[in-house]
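A single protein chain has been omitted; all remaining protein chains appear in their positions.
Just so it is clear, A, B and C label the chains in written order, and each chain counts residues from 1 on its own.
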Amino acid sequence: MLKVGIVGGTGYTGAELLRLIATHPEAEVAMITSRAEDGLPVDELFPSLRGTTNLRFSVPEVDKLASCDVVFFATPHNVAMKLVPELLAAGTRVVDLSADFRIRDAKLWSEWYHEEHLCPDLLAEAVYGLPETHKEAITTARLVACAGCYPTAVELGFLPLLEEKLVNPQQLIASAASGVSGAGRQAKIDNLLAELDGSFKAYGVSGHRHLPEIEQELALAAGGPVGLTFTPHLLPQVRGIHATLYSQILDSAVGLDELQFLFEKRFANEPFVDVMPLGSLPQTRTVRGSNMCRIALHRPQNRDTIVVLSVIDNLVKGASGQAIQNMNLMFGLPETMGLEAVALLP
Amino acid sequence: MLKVGIVGGTGYTGAELLRLIATHPEAEVAMITSRAEDGLPVDELFPSLRGTTNLRFSVPEVDKLASCDVVFFATPHNVAMKLVPELLAAGTRVVDLSADFRIRDAKLWSEWYHEEHLCPDLLAEAVYGLPETHKEAITTARLVACAGCYPTAVELGFLPLLEEKLVNPQQLIASAASGVSGAGRQAKIDNLLAELDGSFKAYGVSGHRHLPEIEQELALAAGGPVGLTFTPHLLPQVRGIHATLYSQILDSAVGLDELQFLFEKRFANEPFVDVMPLGSLPQTRTVRGSNMCRIALHRPQNRDTIVVLSVIDNLVKGASGQAIQNMNLMFGLPETMGLEAVALLP
Amino acid sequence: MLKVGIVGGTGYTGAELLRLIATHPEAEVAMITSRAEDGLPVDELFPSLRGTTNLRFSVPEVDKLASCDVVFFATPHNVAMKLVPELLAAGTRVVDLSADFRIRDAKLWSEWYHEEHLCPDLLAEAVYGLPETHKEAITTARLVACAGCYPTAVELGFLPLLEEKLVNPQQLIASAASGVSGAGRQAKIDNLLAELDGSFKAYGVSGHRHLPEIEQELALAAGGPVGLTFTPHLLPQVRGIHATLYSQILDSAVGLDELQFLFEKRFANEPFVDVMPLGSLPQTRTVRGSNMCRIALHRPQNRDTIVVLSVIDNLVKGASGQAIQNMNLMFGLPETMGLEAVALLP
Partner (left out) sequence: MLKVGIVGGTGYTGAELLRLIATHPEAEVAMITSRAEDGLPVDELFPSLRGTTNLRFSVPEVDKLASCDVVFFATPHNVAMKLVPELLAAGTRVVDLSADFRIRDAKLWSEWYHEEHLCPDLLAEAVYGLPETHKEAITTARLVACAGCYPTAVELGFLPLLEEKLVNPQQLIASAASGVSGAGRQAKIDNLLAELDGSFKAYGVSGHRHLPEIEQELALAAGGPVGLTFTPHLLPQVRGIHATLYSQILDSAVGLDELQFLFEKRFANEPFVDVMPLGSLPQTRTVRGSNMCRIALHRPQNRDTIVVLSVIDNLVKGASGQAIQNMNLMFGLPETMGLEAVALLP
């Protein structure tokens, strides 16, 4: 039984880790930290967990966390990088759900996060935690930097096209929309139900922090630089990311059937990527609460713009589920363990 | 491995049975029927199930259903009573999620459902499928009539008060609200998102079909007739029932602490009833997707009106989860098997 | 043209006053205050107002406010009572949308609001701003204390029954639900969309501040003390209050038709109360954005419990619309001026 520590347990990704690990047959949460809620029973904050846990939030202490087999950081950026070096030194493995170790270039990281990176040396060692692209490296990694929510949906949808150099890598567009749980459990007027319900808007249009992360990984796939226009939008719903991806095919003669075949082959051995039949229109509810990513291909009017649709649950495949998938790989467990639940539909 | 048949698989309770049984370790769906969708792969209708099933809908045939260990009816009323006698004769046990066998008095049934009952003889044999009141009888039953969704929430909240004769049984009020999945997966203008979102209303105020069912069971608990005013409301959300129950305490000297103790004792051995601490305010999301019923007691201004709050997920504890709980009991499996998932919050 | 001042303009009732007055033919907003947003153009905070106003928020200064004909307080409680005496002394009339002057008994006010009242002398002069009960007094009032949102819906529904002494005044129950805009525009985790969407809960069950206000006004109608159990609930929607009111009829022989006739007569001259036909089920969306209150009567199973359903828009008839209705009466304008807009349905 793996002993799991969770740093930053009062947010939505923390709650989701607790929900998923509660039924994981080979892992249990040994400690969960929160400075603000020190001493509070976890099930008072999240009554959905009543009857499944006796844990209380505690102040994060490295030596105690170091007694865990693995520590998850479900924190805002800029927290993990303060504690990770010590934990690794103590032999504890780390899955970081925040952005601290996702970008390999410390300077680029600083530009987008407006801080100095505290342990740039670890950036080279950290493995990007998208199992569909870095699976082997993850199995032996000490430090996994979980892919972000938008990046997971966008990267999985573009990957096969870029790996096979079928589309113009300089003219990629991702128009994506997320449920508001992606904004975290923070007291902000902008995220009140009274501000968002029955309404829709774009945000971060001029520059969203997930852009450099996505471009980094797409460039890896393309074998060269890419240019992406990324437009996130906020949905009046709790969970779900839907990415609508546009790219220009280089050879008009390549048919949609060939692309479909390519996608199916690329993800044939990936338990959490579902390439739907041609013409499908994936809905975010078909992955609600599950770790699946569902993808569908379109080519409107048979013109040169390829449209890929990709959906995930931002809190599962976009965060806590993916973290557990990474943990399973790191500790030699079946990749799907604890992640078999079917999406909640309706 | 129990072989399960599902009659009427295209509705929400059918979909929910499929979702729950997909991870049940001792049961599998052997056949699922739908006249309208005969031949259609189940996962085309419900893409959330992609990767978990190869089943197709088929026309219901009694002899094939009879080869199952247990058949669930996830149908509108008036369907089960046509097929149940034959299935029982063939030795197949039945869990009916519809209303056909809930009311023991055939005449009363006819008044509310505007049909003659086709097998009134079975009404005496059928066991009312609320495990918290009829557990022992369920274990040996051939035919279980699953409690309705509102009835489950209302009965569990009133039971201890009536069993102990602490409140006036003639002045019970249940003001309850349900998510719209309770109205079924039917093409009705009234249930369009454009008609319901951002709005709230009462319905069935002058008489809802769950009234006689609730009064029957509460009378059993009270040991005599009861009078209930039952007002259902429709919530702009998919899942969840919240019942706010009012009753007049007979002896003002009985304290709220005593009532709390009584509720805790009454449900101490019930794995799916959570009596929350005094002062709690249960939210429907704390049971979303789970089989729990959470209950909290209040006594405003210390006056004589006792307020009980009770929440369930109408599709789980109010339908398909309860059906599986009943199945577990009927076949000697642990009562909680396949029903351990934590509620989806947020 | 009436010159209107608004104190506390950054909340939802402030925004709603701006929306309604923008098309009022005889009133215009001359100043609107906010300490936090001093200097900010109003239409930056509320882009819905772009093109209709050049106002900027300013710090509240009594002498400037005193140059208005009427000042609205759209503030939390405890603000108006600090400024009202000076404004009245300067000859400016006041419509207070907060709770400071609603309760005539200063001691009772202090019990519920946990503060000393700063100008108890004005409590006797302040007129309770529910035009359907205090219309004449409002026309000459210097200070009107607008009825609260829940109180408006609950009082209008109970009034005729109590005025005619038809029901037991000691056993009144109000089970009411509100959209979350009633909780104000404040940064609170509890009111995030991610916390509320797709969920429903009761709150303030043990004691909500609107209880003493409602009991005070119902007692006036009944000509003696009343006992009310008031249970508010929070809806996953922005606007709307729905009250389900239960009372015990004293004389079983009084028919529902008589009650209907009584309600129709009572409100025959009230432009903003719509007594719907018997059997109606009012939806909150039928009053969304409008100043109407719609009411319907039911008597389930012809038993002794009378059920009254009452809906309003909490921000209009429950706050800013009612404030303008009061202003119209105070200044001799037609009661409905500026309030004729039809509800936004769908």
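Here, contacts are C-beta pairs under 8 Å (C-beta built on N, C-alpha and C of every residue); 3 or more make two chains touch, one makes a residue touch a chain.
Being a predicted model, the structure only gives us computed values, none of them experimental.
Touching the chain that is not shown, out of A:Pro47, A:Pro282 or A:Gly321: A:Pro282 (per the contact rule at the top). Subunit A meets the missing chain through residues 171, 173, 175, 177, 179, 194-195, 197-203, 205-207, 211, 227, 229-231, 233, 235-240, 242, 244, 246, 248, 279, 281-285, 288, 298-301, 303, 305, 307, 309, 346. Interface residues of subunit B facing the missing partner chain: 12, 179-181, 183, 185-189, 191-198, 236-238. Summarising the interface, subunit C meets the missing chain with residues 12, 15, 18-19, 22-23, 46-52, 181, 185, 197-198, 238-239, 274, 276, 280, 282-283, 285-290, 292, 294, 315, 340-346.
One rule holds in what follows: only the chains that are shown with their structure count from here on.
Look at the CA centroids: the one farthest from the centroid of subunit C belongs to A.
When C-beta pairs in contact are tallied for each pair of chains, B-C comes out on top.
Rounded to whole angstrom, the centroid-to-centroid distance between subunit A and subunit B, based on C-alpha atoms, equals 36 Å. Chain geometry summary: the mean Cα position of subunit A and that of subunit C are 45 Å apart. Residues of subunit B found to touch two or more other chains are 197-198, 238-239, 282-283, 285, 288, 346.
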